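One protein chain is absent from this view; the other protein chains keep their places.
Every chain is named by a letter (A and B) in the order it is written, and numbering of its residues begins at 1.
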Amino acid sequence: MFNAFLSLLKRDLRLAFRHKSEILNPLFFFVIVVTLFPLGISPEKQTLAEIGPGIIWVAALLASMLSLDSLFRSDFDDGTLELMLLSEYPLSVMVLAKIIVHWLITGFPIIIFSPLLGTVMFLSPDAIVTLMITLLLGTPILSLIGAIGMALVVALKRGGMLLSLLVLPLYIPVLIFSANAVGSSMAGLSISGQLYFLAAFMIFCLTLAPIATAAALRVSLE
Amino acid sequence: MLEMFQMGKYGAYVWSSYGLALFIMGYVAIKPLMDKKVIFKELMMKYRRESQNLAGKKQEQKQEQGQS
Partner (left out) sequence: MKSIWKSVMKFIYHFASPKHFYRISGKLIPWFGWLAAILLIVGSIDGLFFAPVDYQQGDSYRIIFIHVPAAWMSMFIYMVMATSGAIGTIWKIKLADVVASSSAPIGAAFTFLALVTGSIWGKPMWGAWWVWDARLTSELILLFLYLGFMALEAAIEDPRAAARACAILAIVGVINIPIIHYSVEWWNTLHQGATVTKFDKPSIHISMLIPLLLMALGFKLYYVAVVLVRARNKVLYSEQNNSWVKEIVKAHG
């Protein structure tokens, strides 16, 4: 089973690297959205430092959500998903492999680029480290919860708008605790509570979301 | 008596809340009752059509049998 898991992981990664736009577009989107805010609000250092954590996190959230389509869409269209359903391995494990790939190609680049955006938004060095830690804990949650929503709408022709309606409310706890942790570390406050919450929520989602996603895929493939 | 309805200075707030509740809950309750009438009417027409078709077919069959 572990071998099947690994081979699916490798296959999906190879496919993603062949279509480089799948990796670059969400990242590009993330950077653009953050850039819009100083233009729309004010380039003042104090203002940006105050709203920066929230803005970077909202942008990460949207980038992750908009890239969910790549998670199941092509496999749904060419019938690979149906084969996965029929295979001897549990669907939830296969789904987890796909979610990990999604995180690697969307969440991970966002983490790598976040210090740059943190600097642009005048976050303190401490806050930038916190930003990276919250992204490290939080973006997997986005991929995991997003996978459930994507699995529900994958069979629909126009599921994009619907997906955001389903998924965004569920992202709220991640946004609240992550953005607050970054803001708190700017103010020099302790952030261990927020990080513990994020870690716990991530493990919680890691155990349950693949099962829910598999169940949703079964419904969509009927 | 009138003072009771004025609710101090909050009359507008209190009465608009209760009015809204009455409106929303009334609509939510009455809508399905009206839907029920529509469904009955629709199904009635459907069954009538079906039985007419059935009767028509039987007659055709009888005529065919008579001819042969």
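By our rule, a contact is a pair of C-beta atoms (placed from the backbone, for glycine too) under 8 Å apart; a residue touches a chain by one contact, two chains touch by 3 or more.
As the structure is a computational prediction, the values presented were derived from the model and not from experiment.
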Task: Sole contact to the chain not displayed, among A:24, A:85, A:116 or A:156 - done: A:156
Task: Residues of chain A in contact with the chain not shown - done: 148, 152-153, 155-156, 158-159, 162, 165-166, 168-170, 172-173, 176-177, 180, 197, 201, 208, 212, 215-216, 219-220, 222
Task: For chain B, residues in touch with the removed chain - done: 4, 7-11, 13-14, 16-18, 20-21, 24-25, 27-29, 32-33, 35-36, 39-41, 43-44, 46-47
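Convention: only the chains that are shown with their structure count from here on.
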- [ ] Give, as an integer number of Å, the spacing between the C-alpha centres of chain B and chain A.
- [x] 46
